[in-house]
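Structure, as structure tokens:
Excluded from the complex is one protein chain; the other protein chains are retained at their positions.
Here the chain labels run A, B and C in written order, and each chain numbers its own residues starting at 1.
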Amino acid sequence: MSNIKNIAVFTSGGDAPGMNAAIRAVVRTGLYYNLNVFGIGRGYDGMVHGDIFPMDAKSVANIIQRGGTILKTARSEEFRTASGRQRAYENLQKQGIDGLVAIGGDGTFTGATKFIEEHNIPIIGLPGTIDNDLVGTDFTIGYDTAINTVIEAVDKIRDTAESHDRVFVVEVMGRDSGLIALRSGISVGAECVLIPEIKVDYEAMMDRLDRTRKNKASRVIIVAEGEDAGGAFAVAERIKERFPHYDMRVSILGHIQRGGSPTCMDRVLASRLGVAAVEALLEGRRGEMAGLIHGQATFTPFSKAIKHLGGINDNLLRIVDILSL
Amino acid sequence: MSNIKNIAVFTSGGDAPGMNAAIRAVVRTGLYYNLNVFGIGRGYDGMVHGDIFPMDAKSVANIIQRGGTILKTARSEEFRTASGRQRAYENLQKQGIDGLVAIGGDGTFTGATKFIEEHNIPIIGLPGTIDNDLVGTDFTIGYDTAINTVIEAVDKIRDTAESHDRVFVVEVMGRDSGLIALRSGISVGAECVLIPEIKVDYEAMMDRLDRTRKNKASRVIIVAEGEDAGGAFAVAERIKERFPHYDMRVSILGHIQRGGSPTCMDRVLASRLGVAAVEALLEGRRGEMAGLIHGQATFTPFSKAIKHLGGINDNLLRIVDILSL
Amino acid sequence: MSNIKNIAVFTSGGDAPGMNAAIRAVVRTGLYYNLNVFGIGRGYDGMVHGDIFPMDAKSVANIIQRGGTILKTARSEEFRTASGRQRAYENLQKQGIDGLVAIGGDGTFTGATKFIEEHNIPIIGLPGTIDNDLVGTDFTIGYDTAINTVIEAVDKIRDTAESHDRVFVVEVMGRDSGLIALRSGISVGAECVLIPEIKVDYEAMMDRLDRTRKNKASRVIIVAEGEDAGGAFAVAERIKERFPHYDMRVSILGHIQRGGSPTCMDRVLASRLGVAAVEALLEGRRGEMAGLIHGQATFTPFSKAIKHLGGINDNLLRIVDILSL
Partner (left out) sequence: MSNIKNIAVFTSGGDAPGMNAAIRAVVRTGLYYNLNVFGIGRGYDGMVHGDIFPMDAKSVANIIQRGGTILKTARSEEFRTASGRQRAYENLQKQGIDGLVAIGGDGTFTGATKFIEEHNIPIIGLPGTIDNDLVGTDFTIGYDTAINTVIEAVDKIRDTAESHDRVFVVEVMGRDSGLIALRSGISVGAECVLIPEIKVDYEAMMDRLDRTRKNKASRVIIVAEGEDAGGAFAVAERIKERFPHYDMRVSILGHIQRGGSPTCMDRVLASRLGVAAVEALLEGRRGEMAGLIHGQATFTPFSKAIKHLGGINDNLLRIVDILSL
């Protein structure tokens, strides 16, 4: 058992729906175990600049359904330096903080690892990112909401595509990872899904577009922003070259994918992991990310909780092929 | 009283949510008055190519809540020629169609006017366009849904903007009209709204952005696609020049604005106007658009149901100024 | 011109979506005109108990999209007594408050009228109620959102009704007014709409149910809670007696109708009326409700801003009949 008495929670990296549910769970679990709980504003940057404040049960009332993060998030150049981390540590010490919960992605955990090495403070990480690209958890907090936002948007686009017999190329988030593209592509009945993990086979795509014309008034191609063809406009260009008579449109979904009220799945995931993170600190764990694998809370050392590039489920790709007849 | 026995309905121009509700209302009202009712696929193009089919009460069951148009819409080069219109007329004659309801925008009514001149067939128009830019109706079918889609999207963007203290420039539809931008701007609490009807006062905008920093974590600027500054990216560029330290992002909402299940207001409007259109045909009206002004069905000759450029409500602009403190 | 320097805003009666947008508009307009602005918690009850606090631009940041009311609302028995109102007045005087904006329904305005008579303080009312039952405005704040919530719910019910060929009786809010029932009934394509303003013609209803069987898999009857047949269960009972083989279900939508993020229409309405209310106080108006009639801000004395019972638009009833073939 640890002697932790005062913990702090912060969010870092890109924001993701469900971060507030995670913050709420960390704060309330801390209070449940009679700890003092602090919030840190603007991630590592707030830590460096002493933006640290006490939180109670009321501070997190009525936030579970809110998108974004009430603790805010920001980049911090200073925390990348040893002197910045030193200042951050001193700010924590002033409040007597002896345990941290860091909600973010792999960049967040890299910073946390450095901080542990230098200042020997227990930190547990939570996977808060829409990209679902981390080893150590089946799903990251925010991923389910982001895909549901994508499919709501593409369902609307399908309405207008059907009315005009149009082909739409829709670009979704995922710089290194096609997971948002792949699951949303299956969900909207996309004709093709282009992702960074797989080299685009243009001939196959053109063939499919041509072949599906007789069954479908509209066609939708989902493109992950990081795929190697160069984004939605470049893909549309190539299709237009081959099929000049197609009525084509491009839509870049953009930042709406980061917002919105979290889904049930993200709220439950964030709540479970928030509880698990505080209990892990109390059990003496540190330098690990709490994740959910096969429905069980699981801990993965930060050094292994990295991006799992290339780990695309082949079966899902096969399903796109079969169902987009 | 007219001798009309067989009517047809079609949609033309850009699709808009609520078109299906209007189609349903036309079909059922026709049946209620013991008319035969036909649908025409793909607008004037379907008329030229004989894509005409009988519709009954069941054809329009369970469509009132659907976005898009089950009758589809398309451009028709052929209908722009006298010979194309001649073919269209012959196709209508084959089915004995002696009255038409045309759902679309001002381009649709221009075509209808020509068609009446040459072939003397009664046509009533319904205002189906998200732009709300037509003289003769307080609201067009689709406008209320489109703005609500915009505000749902910007509410999501606000989540992420707040989390990062960012400035977002969001581009909404409206090539010639700032009405979507203006109402959605008020609805999302935008700091500035740029519209084609008003020359952009950059100094005032920069001042406001600077001034509102202390009260607000995030700022949102709504830009109509047709405004004279050249679109959202150009606006973002200018702000960046002046305030290089701002964390800025651009989002082009695009085609999601045309889709989605229609709002109550659009369903009721479409239903009322669909009934009014058929009753107008039966009363011997022709060459007029049915609209709703001050809650009353009102008829405006096609020659006057044109775009009302420049008719921006000054009071709404003033409200943006007052409320974006 | 008035000499008003310090105003306060409060919400009273049942809450309605858009109340927060109205509060925001009142606060920011007050600040725009260099007034001091206060909020009063829990309506007249907070006034009696001194729950009064200063508000600034930040107090109302990021609330325009939130349902409910951040100022809360409550019943107040004490304010019904002269001594309670005296205490309320003294609390206002302590802060120097010399103008009020009251957001609520006709009960709110009755209280306000008494308060003006006894204490001679300027009050402007805003129509905040989902029922849309007030003389002096085309729409009340919250009405459009409530109906859209109803139609979203009934669209979901339609899914399951269609799958089972069921008849659903759905009860919506409206104790004295069928306006929510009527507009939502048209919007969801209801087969019948029962409202308190019109005596139920059971034979006509049974005939229609019988007649529409051939065209429709499912049927939906919308019942306003105040209609004279005794609510949705009583209506279902009578239908079951006549058509024992119908697969019938009842759904009482209940309190979800009061919540949710306000629609564009309610946000714009609330924003416009909030601005108008403060400007009216500054122009020396008092004892009036600000409403929107035919798109123009209009002021109606509290004595006339009462419930307009019986004022149902016959044309809308006729549309239900025509379209539910």
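One rule holds for everything that comes next: a contact is a pair of C-beta atoms (placed from the backbone, for glycine too) under 8 Å apart; a residue touches a chain by one contact, two chains touch by 3 or more.
The shown structure was predicted, so the numbers you read here are calculated from the model rather than taken from an experiment.
By the touch rule given at the top, the unshown chain touches A, C in the complete complex. Within the whole complex, the absent chain has one touching residue among C:Asp155, C:Glu237 or C:Glu279, and that is C:Asp155. Of the candidate positions C:Gly107, C:Gly259 or C:Pro301, contact with the hidden chain is made by C:Gly259.
Touching the chain that is not shown, out of A:Ser12, A:Thr29 or A:Thr300: A:Thr29 (per the contact rule at the top).
Per the touch definition above, the residue from A:Ile116, A:Ala234, A:Val268 or A:Ile306 contacting the chain not shown is A:Val268. In the full complex, subunit A touches the omitted chain through residues 24-25, 28-29, 31-32, 56-58, 61-62, 64-65, 138, 144, 147-148, 150-152, 155, 158, 162, 183-184, 186-189, 215-217, 261, 263-265, 267-268, 271-272, 275, 294-295, 313, 315-316, 318-319, 322-323, 325. Residues of subunit C that touch the chain left out of view are 11, 15, 17, 19, 66-69, 72-74, 149, 153, 155-160, 162-165, 168, 217, 249, 251-252, 254-256, 258-260.
Definition applied: only the chains that are shown with their structure count from here on.
Shown here, the protein chains touch in a chain-like sequence that does not close on itself. Homomeric contact subunit B/subunit C: same residue numbering on both sides for over half of the interface positions. Taking each chain's centre as the mean of its C-alpha atoms, subunit A lies 39 Å from subunit C.
Rounded to whole angstrom, the centroid-to-centroid distance between subunit A and subunit B, based on C-alpha atoms, equals 36 Å. Chain geometry summary: the mean Cα position of subunit B and that of subunit C are 28 Å apart.
Residue positions of subunit A touching 2 or more other chains: none.
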